[in-house]
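For reference, the structure is listed below as structure tokens.
All protein chains but one are shown at their positions in the complex.
Should a chain be cited, it is by its letter among A, B and C, assigned in written order, with residues numbered from 1 in that chain.
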């Protein structure tokens, strides 16, 4: 009984980010749809990582026959500028995935920071945040994107990421706020106040971890939106058409009339890849829904 | 005991006569209104600043176009500036002039489409967008919601997985990509549908059946694109909320009382699940006025989205300002209307 | 290419005497504006209103039009002889008073004076058959410029209250066509039966749709379009309908160095950079191999062959030669180290090339340049702001290198004047009207001043040689390749289109040169 003074095992801390991650990953993986999604995403990430090894040619290596049909040298044919479509597709995956993940991550981080403080603070500051978020919600998204893109032109993918993040964080912040508000009324939050915790710690150690699934969901949603937004911006010619991404491939496909010249792969392949990547994220989100909504997770015990 | 989420509802909440509640309510409304006005003002100001943050002036944009055909002289620039009525005066003067315009709803003359006025341009474009995007948004919401109800009610069967998966896959394609393919095949290869415009090339807009039929025919492909790409969101949203209402006790109780499955599905589960979806619907409706830039671009559809694209790429401040204002206000108003609708549909918020 | 090849399927309801032209783009609707002085006018206004003189920018030839010709009794006076027997489409006769009125209108409404002719004109006098323009200063080339002004009927325009916003919905002109049906998505123009050279006009009607995507152009039986189309043989020509094309050079695409900045102000650096360029490859990348590399002379070949200085080797065309390039760089103090071109302090030569977003051929060209210079160890970045911002950067001189077009006006003087004249010089940060590279050479200015007052063609030719020498030796810009004039035509209904064999005019569908084409075509069934 009572206290031992010797040989105390190491102090166990709150679940480390890794443990949380592992838990989230396991829950997501347990969902069939999410498993498919993760597999597709994983495949894309592998392709992107090993693009330098897999891609038969450089991304903008040209000088091949223009608008050629598929052949042994060029499985998916060549572009009007004489570049290898397959190589562009592989290299392009780097940008699309990078934009999706980074923009998704950034807008999630902003949404979390703002959403949580918004949900936790009261009075004047809550009004201020409310005002700012509302502003970003009512301001038209794509036009705002276009204007910012025009303003920041020439910034390459960094610019696209900024644009997507600026126009994309507000929705997440709103969702996270309402969740924060409902969590902050839970007893354990009040209990943390009684434990002498400071507001910062309450928000980030007590409330935040309980929203993991929501945040993860928000991340995948934002990443999907970012991938589609990148493609849209590039297609409108407002991105940086000197880089090779799936979006710019579509832009050039349209520009060089791939439909007329019969360069099907040039138009189909990037579109399909975008859709597959976006779908994979949506599928993963199904798994995330499972954690956030216990009712969807039938059979599990409390 | 039951579960950790069980909330205790005090039993003694019989309404007590009002004491000073009226004044508080008035104060509340005033605060709300104040915030609304403040948001509106900020949005209006932002709409003013954003275009001006873009480097280059409207004249530069016009010149750049001309310069592609050969050198342009200084005189040309001066003439163009004079023609376009490029803003004069410092930014503060411009701002006050602009506020004046907002208050009188007179946005002056467009730069890009000089000498057409902004109201002229908007009033020709708006009906098409409102009809096309508006109708499709509503239709997509209705169909998507119904499919979502079906999917949730039959969850675990193919009626669940098919619409859910197909919907989310279809909405994962970039808008313009779907549009391009539809246009190419249905328009150019099979020649089933017209490839551009809102009505036949020689028609003049009127309200005859012939013209309306023609207009519908032209709207079909763009409408289909928007439908295909937006359906998935509604299906998923509705399905997920409804699955959670299906677990609610009043649904179980309705079943225990032997209500017809249809009644339970629609009047109990779906009826409650639709409420949260309304919020997204409000935002979507508000976005209608902004049109669908990508789709209108691909189909050469003369709506607000196309106009907006032109305005932005040509740095047409007056047009941009008017369109942004319209979009902002319509989002605000749509949300307001949805709030009211919420009150009608949900007695809990009604008083 | 392969698979689904959509062929051209002309609308059977369009008769043989009617031409379908992609000349006017609505955005996406047409506005009924035929005021010829407005930027936003309908393109067909050019088919209705005519100038005194048509200057063809491709051939550089002048065609007397509403004037039967002009003379310069002295370098500051131009006398246009007005054509007789021309009537307005409402039947009223066309007179020299109309010409004077039109000039006066541009003075009264400066916004209409897009060419800035009142920068040269002192006063205008008329007789029954002539219009005499007194210039503010001796300026021979100005005669040409002034002559391209479109002329409107005084009897109609004098009653217009506010010409500045007048949209001229029912145009009355002297041109070969009058307005037919107008709808927001398409309008037609009909042949003017009383046109002064009506016998030469073959097409009875012209249809101008508001939307002319490349898919439309290739598949809907267009007779004439002006547009760069990728893989033209695989698309436009393959679509059938007796489609052919002609892509004559319409200007020179060049790299503008910012001459106010080091090291671009060092001729050796420019020479080094120039020698490192494989111009043919850049042209191929930009225009899919349809355009030739441009010589370092600011002269369009082959049409301006006569103006070319024969003493310039290889017609001004410079070959890529890395060894020479490195020699020049060495003289400028740059050497190659570890694959990098560095200055004495070891810093890599590094700059950016500015081009406009959306000008895709330019972008492809710039990327090729980037590759070529990069191979030499130069760090080249590509900056592509929106067109408006690009234009501003160019005018303000806020760039290192910029992609741009030069020449191609059809006038040798103007081609060089806009490129080299010190008149345009402005400090960096202020907008220069031309000479964006800010080339400051008293020598060049002296030649230009002399050119301005030279009436004798032989003297003009000689001065032109000297200007070419300057461009060739001092590299104010680095020419790359010719910018194309992208004429797509169908011989199904009409023949006699300008072509390589019969290069009588630019294949453009806008401005006044189409008048040359429209009065040159023959209907197929007539033959």
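Of note:
We take it that a residue touches a chain if its C-beta (ideal position, glycine included) is under 8 Å from a C-beta of that chain, and two chains touch if they have at least 3 such contacts.
The rule is simple: contacts and distances are computed from a predicted model.
This figure omits one chain of the complex; the name its UniProt record holds, of "Hydrogenase assembly protein HupF", "Cytochrome-c oxidase", "Na+/H+ antiporter subunit D" or "Peptide/nickel transport system ATP-binding protein", is "Peptide/nickel transport system ATP-binding protein".
Taking the full assembly into account, the omitted chain touches A, B.
Screening B:65, B:154 or B:271 for touch with the missing chain picks out B:271.
Listed by residue number, the positions of chain B touching the unshown chain are 1-6, 8-21, 24-25, 28, 248-250, 252-261, 263, 267-268, 271-272, 275, 345-348, 351.
Interface residues of chain A with the unshown chain, by the touch rule above, are 1-5, 8-9, 11-15, 20, 186-188, 190-197, 199, 206, 209-210, 298-299, 301-302.
Everything that follows uses one rule, which is that only the chains that are shown with their structure count from here on.
Centre-to-centre, using mean CA coordinates, chain A is 23 Å away from chain B. With each centre defined as the average position of its C-alpha atoms, the distance from chain A to chain C rounds to 46 Å. Contacts with at least two other chains are made by residues 150, 259 of chain A. Chain contacts: chain B has residues 54-55, 184, 188, 313 touching two or more partner chains.
Across the complex, chain B meets chain A through its residues 3-4, 35, 38-39, 42-43, 46, 50-51, 53-55, 165, 168-169, 172-177, 180-181, 184, 188, 240, 243-244, 246-247, 283, 286-287, 290, 293-294, 297, 308-309, 312-313, 320, 323-324, 327-328, 331-332, 335. Remark: chain C residues 1-6, 214-215, 218, 229-231, 234-235, 239, 285, 288-289, 357-358, 360, 363-364, 366-367, 382-386, 389 touch chain A in the complex.
By the touch criterion given at the top, residues 33, 127, 130-131, 134-135, 137-144, 146-147, 150-151, 224, 228, 231-232, 235-236, 250, 254, 259, 267, 271, 274-279, 282-283, 289, 293, 295-296, 302 of chain A touch chain B in their complex.
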